[in-house]
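Accompanying notes for the structure given below.
Here the complex is missing one protein chain, while the rest keep their positions.
Letters A and B name the chains as they come in the text, with residue numbers starting at 1 for each one.
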Amino acid sequence: MAQAQQMQVSDEIAVQIAAMNKWYGTFHVLRDINMTVNKGERIVICGPSGSGKSTLIRCINRLEEHQSGTIVVDGTELTSDLKNIDKVRSEVGMVFQHFNLFPHLTILENLTLAPIWVRKTPKKEAEEVAMHYLHKVKIPEQAKKYPGQLSGGQQQRVAIARSLCMKPRIMLFDEPTSALDPEMIKEVLDTMIELAQEGMTMLCVTHEMGFAQAVANRVIFMDQGQIVEQNEPKEFFNNPKSDRTKLFLSQILGH
Amino acid sequence: MALAADAPKDSFRLSMLVYDTRFRSITIQVAVLILFVLALSWLYGNVTANLAAKGRPFSFDFLWVRAGYDIAQRPISYTNDSTHFRAAMVGLSNTVILAALGCFFATLLGVTAGVLRLSKNWLIARLMTVYVEIFRNIPLLLWILVIFVPLGELTPAPNAFKVTDQMIADGVEPAASMILAGTVAVTNRGTYMPWAQLEHPLPSGWLTFGAIAAVLVLSFLANARIVMRARAVQEDTGVRPTTWWKSLLVLFTPVIVLLWAMGFHFDLVQPPTRFNFQGGILVLNSFLAILIALSLYTGAFIAEIVRAGILAISHGQSEAAFALGLRPNKTMKLIILPQALRVIIPPLISQFLNLTKNTSLGIAVSYLDLRGTLGGITLNQTGRELECMLLMMMIYLSMSLIISSVMNLYNRSVQLKER
Partner (left out) sequence: MSTQFHRTEMLPAQSPPIGERGLVKWLRANLFATPLNAFMTLVSIYVIYSLVRWLFPWFGNSVWNASSLQECRQIITAAAGEGATGACWALIKERWHQFIFGFYPQDLYWRPTLAFILLFVALAPVLFPHPPRKLFWFTFLYPAIAFFLLWGGSVWLPVVTMLGFGVMGLVYRLLVGRVGVTVATSLGVLAAVLWWLFADGTLAHGLESVSPIGLRAVDSDEFGGFMLAIIIGVTAISFSLPLGILLALGRQSDMPIVKTICVGFIEFIRGVPLITLLFTASLILGYFLPVGVTFDVILRVMILVTFFAAAYIAEVVRGGLAALPRGQYEAADALGLDYWRAQRLIILPQALKISIPGIVSTFIGLFKDTTLVSFVALLEPLRGVTNAVRADTDWQGIYWEPYIFVGCIFFIICFGMSRYSMYLENKLKTDHR
């Protein structure tokens, strides 16, 4: 685990968010967000429910539209230009809380769909890549099954493999373990840790503090749509600055 | 908190119309709108050109001209001297009567068949399955004809029932006799059956109708009050008082008294001494055939809806209720039925809608409904195809929209509150 802390972080910027605001109707969900993510950095975002953390990472591949400020992902600014949106989405992988696998397709088809249709990869090659990643998440034998036949943990690992098949530069995780039974959380976290060790840029909304301590370079705490505190994991957990953070940490670590 | 200025950084380019999410949907919509308006104006131009070519203006004046044809079944007063508009209204009321009775009988049949299909009795469940499958998979038109044709061709003419003094003297029986203890006569013209009559009604028909309706509404309100008070007592003391006899009394006594006061009695059918039956009411064969066919046909669909609705409520719900100690009948009333109704009512109403539209199949048996009058004889007599068809479609459309807006209101009121 210790080696995880020493993984390379480059100076290049992967995601830059500046003065970003977002409203749902009149409700101000994200307020003046400023953050920079370097390549290879692993960031854990936590906070109470309704604090806007999911909305924030969903803005990064424009599943949600922001109303002011700028988001630049891998050198491409997210505007209303469809071409930019398509470009960002093919560079950014996303893993959802409820997996969102396509139930009408086999595991292999789930994995090859986007490479074939978006990246225009030949089918054979796409399948090779897919099998490679299925090996990596340790379920190659399930390739011909349908998502409904897999356990939750297996489905989430497939979802991770599906994103990886697009060879993304950045991975977004939106509470990837919240919908899982306790015994399945570990297998998903192991996959994520392995990914982190390979130097993938990761933004992860999660309450798994063990994961944060093991792999994160930085923990961001959000409340009421704002970034309240960010720090290195050790400092963040041992020496929180803000009262809100202290309260939050006491609630989730208290038992 | 300072907000960043939201000024566009690059100037407007033409490609942004297609590739910019802000403009893309506007571009598409404008294109669609232009095409739509072009199509409409093309159609409008064609219609005006066609009308001009035929040398007739687009006008509904013909509605106020004497119709000149007879309608056998007229719920509102009408003679062949009335206007086409009046004829259309007679047709509309015939449509409404048929639809209302059809919905009633179809629901009755459908609910019965749907519940029986789930019965533990093997034979009954199979019989109901056969009924549902046969009626759902054979066209309605066939059922109408299968009922109508024999009604007209196998039954005796009215004069076969004739009983003259001469015949009584000679001891000759009439060629045909009435059924159901001599109260109903089935003839090839229609069925004569007893009909409610008032000895001394109020001065006008509307007044009589209004009085009965008012009494019924008041009874219902009174009953609602009784139920509400019972609930209040239950909430206060925990014991619900017995109210069913009070409800029955309040619901039925006033209207029975009113009818008795107005001299309510059944007008019996007398066999003809010369040509026609006396008394009672004549239900046309055409009406009977389409009513029976519509009820049986739609009933089969409703049976499926009811069955699916009951099955949709998961077994877990009744188990949970039993585990809480609720008795089976209370479980039905408080847990299963409210949920099943939520599933059943929307498709049920859409079946009512289908039934209402299917009344237009009266054309197969020359039943003079809205289509038979406005879209049939009036159209042929006046040659105003465009006006008649448009008017008729608008009337059918309004009926459908009224029914479906009622459905939407209901749906909104029972929607489960979810996140």
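Some points to look at:
One rule holds for everything that comes next: a contact is a pair of C-beta atoms (placed from the backbone, for glycine too) under 8 Å apart; a residue touches a chain by one contact, two chains touch by 3 or more.
What you see is a predicted model, and the numbers here were worked out from it, not measured in a lab.
Only one residue in the set A:Leu63, A:Met131, A:Ile193 or A:Leu249 touches the chain that does not appear here, and it is A:Leu63.
Contact with the omitted chain, checked across B:Leu38, B:Ile76, B:Leu118 or B:Ile138, is made by B:Ile138. Among B:Leu180, B:Leu401 or B:Val414, the one in contact with the hidden chain is B:Leu401. Panel shows subunit B; residues 18-19, 25, 28-29, 31-33, 36, 43, 46-47, 49-51, 53, 119-124, 127, 133-134, 136-142, 145-146, 149-150, 153, 357-361, 363-364, 371, 375, 379, 385-386, 389, 392-393, 396-397, 400-401 of it touch the chain omitted from the view.
By the touch definition given at the top, subunit A reaches the unshown chain through residues 61, 63, 82, 86, 89-90, 92-94, 96, 98-104, 113-114, 117-118, 146-149, 162-163, 166.
In this text, only the chains that are shown with their structure count from here on.
Here subunit A touches subunit B in the complex through residues 18-19, 21, 31-32, 65, 67-70, 79-83, 85, going by the rule given at the top.
Residues of subunit B touching subunit A in their complex: 1-4, 6, 16, 19-24.
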